[in-house]
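Note that this complex is displayed minus one protein chain, with the remaining chains in position.
Take a look at subunit A:
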Amino acid sequence: MKQSSVVDLLLLLLTIAVLATPAFSDLVLSKVERRIDVTSQFARVTKTLKVVNPGSESVSEFMLIFPKFLGNNLAYLSVKTKRPVANLSVKKADPKGIPDSISVYSVGLPKTLSKGDTLTLEVVATFTNVLQPFPEKITQGEIHLVMLQESSQYLSPYTVESQSLSIKLPNARIESYSKLENTKLQGSELKYGPYKNLSPFSYSPIVVHFESKAAFSVAEKLVREIEVSHWGNVQVTEHYNVVHRGAQLKGEFSRLDFQARPNPRGASAFRHLLARLPPRAHSIYYRDDIGNISTSEMQSDSKKTELLIEPRFPLFGGWKTFFTIGYGLPLSDFLFASEGKRFVNISFGSPMIDLVTEKLIVQVVLPEGSKDISVTTPFAVKQSREIKYSHLDIAGRPVVVLEKDNVVLDHNQHIQVYYKFSNINLLSEPLMLISGFFVLFITCIIYTRADFSISKSSPTYLAKLQWDEVLATLQEVQSIIQKCLAAHDKLEASLRDLSRTGDIQTCKAARKSTDSLLKDLSKELKPLQGFLQSSPSASHISPKVEELVVKEKELQEKLMAKHTTVVEGYEKKSSGRDIENRIASQQQKIIALRQEIEDLLEFIDEI
């Protein structure tokens, strides 16, 4: 099928060729060298064209043409002049009278070619999907054969005086190749030509059928999210939908055969992908929908970071998988300032080597508050804008979305996103957090301090108020009792002083002052007691308080009695032992009473 379609195409080409000629200027290509590298999954064509203008008209435009089946798969095309080195602008042209089976690209020459001038052009073109697996389905054990269709003669609207073609094949089995005149196979290099003096639109199809060991890894869709944070980090997250676009696996997949030593069967599968990340990449992760994937290895030095990732399972032809890798990059390596603007300078394509991306979406997320956004790219991409909300955003972050189909390694060039950003915006989120917590605490404080009762006359509210009052009174009672106890202590201390110094007068004075103090205190106690008795909510406490007060009174009396006895003893100059004997019984009672008072105090304390 394929073969015959090529022949059809050829016939079509030749018939149209004659008609089409007038559309092009009459340049002559004095020498054409083509090298096609098919060691990977795509065909990378390098051409050196020596252009001569024999005619009288000066020419400023040069046409590159490809057959449609190649032109449709053209991923990358660049044209350079050698001396001086300059990139030339290339755009897709659609001149009239050209059949649909041909794609035309026009190259703007650096200077117009006048009569007799020569110019050397370096053309690099990368085609994806041109290595067709044949057979299309293979079993696990079979080798992976692919087919390349090309023309041994350079398809050009111009006359070609001399041309040659060399195809670099992978170092493996070559099933077959078209044998024309001047065909040579040297090792893994296949050479056609040189052919001389070919008329415009010459075409002679060749087919090379060979084994490919390259990984036919294709990302059906790749979303790269580049999030710029002015706190010092550029976070890159890449979501890959990877498929093996080689010959499909048919029949069983046997792990046994795949793992067999020494002859594993499953050469057509690929296990690894290598990502070359920028240097100083950190916090690298590799995961998918259902969690971390543990099969990855990382090596890094000062120049680069290499991440070797292994999908969860080996990918055979037609098998798909999905995964995400993410990494952080230091901001200073990628963010620069120029003319009052900042710009992010970061590579466009995927860091994976040997990966063709069918649909690449790059989203550059700029910090909240960025303005005047513009993008420069080295090649045409589809642009759009979005807003992303994340991490406490209010206005959202502007997102620059760049889309491009059919991306290969050649597209790994830097893009620049320019924007304006003031550093004050950085503080907005921390301030928001601070004020949020501040408000929270303030509300808590107000809530606990303020009285939120709706009805000020409801029984529960009144009861609560009353209870508060009771508690306050209790506190006062407690403090008064404590004072009484302190006074008692003073009394005891005065007794001790007495035993040491024998100064009866000071001791008496101390008793007098304590006595009056205690009287005052008991006067103070009266109204409090009365309040507690009258208050209904204190009904279960007031008896205890009563008891406390009574006990305290008793203690007072006992102490006074003891004091009097001791002082009298001293006055009568009776012996210390005698006095002790006399107060012994009183002392016991005092201690017991004191204990009871303390217990009662404790009880009240616990309320």
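Following the convention adopted for this analysis, a residue touches a chain if its C-beta (ideal position, glycine included) is under 8 Å from a C-beta of that chain, and two chains touch if they have at least 3 such contacts; residues count from 1.
Definition applied: contacts and distances are computed from a predicted model.
*Asks:* For the complex's missing chain, which UniProt name, "Ribosomal RNA-processing protein 42", "LIF receptor subunit alpha a", "dolichyl-diphosphooligosaccharide--protein glycotransferase" or "Leucine-rich repeat-containing protein 58"?
*Replies:* The chain we cannot see is recorded in UniProt as "dolichyl-diphosphooligosaccharide--protein glycotransferase".
*Asks:* Give the residue, chosen from A:134, A:253 or A:461, that touches the chain omitted from the document.
*Replies:* Residue touching the chain left out of view: A:253.
*Asks:* Given the contact definition stated above, which residue among A:117, A:142, A:288 or A:515 touches the chain not shown here?
*Replies:* A:288
*Asks:* From the list A:88, A:331, A:485 or A:504, pick the residue that touches the absent chain.
*Replies:* Hidden-chain contact among the options goes to A:485.
*Asks:* Of the residues in subunit A, which ones touch the absent chain?
*Replies:* Residues 251-256, 288-295, 312-313, 318-322, 389-394, 468, 471-472, 475-476, 478-479, 482-483, 485-486, 489, 493, 598, 601-602, 605-606 of subunit A touch the chain that is not shown.
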